[in-house]
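Of the protein chains in this complex, one is absent; all others appear in place.
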Amino acid sequence: MYILEQLVNGLCQGSIYALMAIGYAVIYGVVGLVTFTYGEIIMMGSFSAFYYFIAFGDNLLFALVAGFITAALVGVIVHKVCYQRFLDAPRYISLICTIGMSMFLKNFATLVFGSEMKGMPTFFEGKFISLAGIRINYLQLMIMGIVILFSVGLTVFLKKTRIGMKLRAVSQDKKAAALVGINVKNTTLLGNCIGCGLGGVAGILLGVYYNSVLPTMGGMAGLKAFSAMVLGGLGSITGAAVGGVVIGVTENLGIAFASSGLRDVFAFALLVVVLIVRPQGLFGKKGN
Amino acid sequence: MIKKILVVVLCLTLVVGILSACQKTEDVSVYKLGVAAPITGNYAEYGKGFQVATQMAVDKINAAGGVNGKMLELVVMDSKGDAKEATEVARKFVENEEILAVVGDFSSTCSMAAAPIYTEAKMVQLSPTSSHPDFAGMSEYMFGVMGRQDAEGPFVAEYLAQKYTDANKMAIIYLNNDWGVSAHQNIVKRAEQIGLEITTIENFVDGEKDFTATLTKIRQTNPDTLCLVMFYNELVIIAKQIKQMGWDDLKVIALGPGISEQIIDLGGADVEGIATSTPFMVTEENKTAYDFAMEFETKAGFTLNVHSACAYDAVFMLSKAIGNLGKDVTREAIAGELSAMKDFVGVTGPIVFSAAGDVTRKYLIAQIVNSEWVQMTDYSYVK
Partner (left out) sequence: MIDKIKNFYTQHKTLVILGLIVMALILPLLIQKSSIMSIIVKMLFYVILASSLNIINGYSGQFNIGHAGFVLIGSYTLAILAQLNISVWILYPLAGVVTAILGLLIALPTLRLRGIYLALVTLGFSEILRLVALNWTSLTGGPMGIKGIPSPWLFGLQSTKPHIYYYIVLAFVIICLFTSYRVINSKVGRAWMSIREDDHAAMSLGVDIKKYKAINFMFGAFWAGVGGALMAPFYKFIDSTMFSLDEGFNILSMVIIGGQGTLIGPVVGSVVVNSITEIFRFADEARLLVYAILIISMMWIRPQGLAGTSKSVIANRGIGSKKTNIFTRIFDKKGVK
């Protein structure tokens, strides 16, 4: 019973990680570059929802849309500054750019929004359902629901629509995509924006679930998203989602059996072990 | 072309930077105090609080005519919460002959890394918040205002938990830094002496957001009271998650956040009933503290916390020490004057330094009733 409860905790936390990781996987797949700005995109999404709630009242649905758009717009800036110019260059150059950009956004947020922690409105005040004695509250259900909705929606979008196919083509082979007449430049930008938008949504869920919005909230979140994506296997959407859930569950079970101060040790130890045993990640193809 | 313009702009900023770094204003009609605080970085919130509170203190002293007819002036330097930068800031303050004493730093890490440098220069480092048990004892020039944990910890165990809250079985979650460790150790020590059962002790690393796993684990041990040793941000998150779990019969007490209004702003109904130990109360009867808290809120953009209040008092202590010295103000003399000061009462209550240079404070119990901090006991409760 106790283990089941911890499992539910892990699943809920893992589903937020999963959404962040999916966004990261889209960005990595399409742009092909590692980014350390992603955490700050998440933070910007969270802040945009915070101000949205103040200005227009507590409507979560519209806030999610607003967060998606804001994060996507920040994504455009990040793309112009950090990726576009360096797509053909050695990748560490854009990596340093993203580290600089992350520092910029974090300090910008501190200056403009203030450094203190801010709260979010409460949704579904304390309501919960009981499943065989385990409480799952509405908020957890809603978060898992939104995450599943977005993952399924994204998969359908990538598989069924023309733009989705273009995105997949670009992520598989930029040159071949260009040869068949796809505008690689714009498609890359679009893919980056979608990924960032997903990050923004994850940021809002993060803010609402933990009721806290902070300029420094992005650091660890971005890192977990990155880890979850690599754990799942590069560029694989399913892999990223599973990676996120696995990390969430591992952390929570780790806390259940050992000290809670060691949370990140469990996450990273799992990552290191998996990568040593299976260098391509859980769902990655060999030779990738 | 763009490249060239960028290069020129870069060079210009560098030159301007160097020039402004070299600028010096010599003014003998002022007393200068240094403030070392994390203005940028992960603790920027507290650094901002330091900056605003110390400036308010100086404005108030100057408006009342200054000290010995001279005005006070602050020199604020950013230590970024980084021990390496803290030592550089310390060296700069030490070299600037005009600076008499330093208020800072926020974290014990920074204060302790800087301590040997200040000590060598016989300069006072009066830290509002460093509460590492060894900090103040490092030399006769190190002082801590926050209050010794071997006073507050036992108070929380014996009076807040056992006597006030009727706790029989208590669980503890603490912030894993030097302050959290010494605070919770002192609670545990006294709890053992008075027969208060501690069911489990959990810790977390700064920045943690998800406590559901920890709380589920603690719930297994079936405590009736939960003691939170941390600041306001994690406390609010934990309070919310306790309510989300539907764990309604748990009594929550806290050590550390003090009577922070942010807890109520952020926590709403979920923090109702939380009791905490605090060295002081901000009520309308306590005029100085109340006015200070209101003014701080408008200037800083967030409500007063205990750290900033301590920084405010630190400046007043230094100004009083300088005032007592009269004409012969030297860096070294300020230390002697501070340790000899017996009658100082600041917004955070009376402050008298022990031989080591830290403060053994007296505590009140405050509780959130109808979304407001209410003082439940007075200082005589300890008797």
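Read from first to last, the chains carry the letters A and B; within each, the first residue is number 1.
In this section, a residue touches a chain if its C-beta (ideal position, glycine included) is under 8 Å from a C-beta of that chain, and two chains touch if they have at least 3 such contacts.
This one's a predicted model, so the numbers in the text were calculated from it and none came from an experiment.
Note on the undisplayed chain: of the listed residues A:2, A:92 or A:123, the one touching it is A:92.
Although one chain is not drawn, the whole complex shows that of A:154, A:202 or A:271 it is A:271 that touches it.
From the options B:30, B:205 or B:341, the residue with contact to the unseen chain in the full assembly is B:205.
When the whole complex is considered, the residue among B:82, B:158 or B:313 that touches the unshown chain is B:82. Summary of contacts with the chain left out: across B:92, B:169, B:299 or B:362, the touching residue is B:92. If you put the missing chain back, the residues of chain B touching it would be 3, 6-7, 10, 13-14, 17-18, 20-21, 39-41, 44, 48, 76-78, 80-84, 87-88, 91-92, 94-95, 107, 109, 112-113, 115-116, 120, 132, 134, 138, 176-178, 180-182, 205.
Residues of chain A that touch the chain left out of view are 33-34, 36, 81-82, 84-86, 88-97, 99-101, 103-104, 106-108, 110-111, 219, 223, 226-227, 230, 234, 259, 261-262, 264-265, 268-269, 271-272, 275-276, 279, 281.
Here, only the chains that are shown with their structure count from here on.
Each chain gets a centre from the mean of its Cα atoms; for chain A and chain B, those two points are 35 Å apart.
Those residues of chain A that touch chain B in the complex are listed here as 2, 5-6, 9-10, 12-13, 107, 110, 114-119, 122, 126, 128, 135, 137, 139, 206, 210-212, 214-217, 219-220, 251-252, 255-256, 259-261, 263-264.
Those residues of chain B that touch chain A in the complex are listed here as 40, 42, 44-45, 48, 176, 202-205, 207-214, 216-217, 220, 232-233, 236-237, 240, 243-246, 262, 265-268, 301-302.
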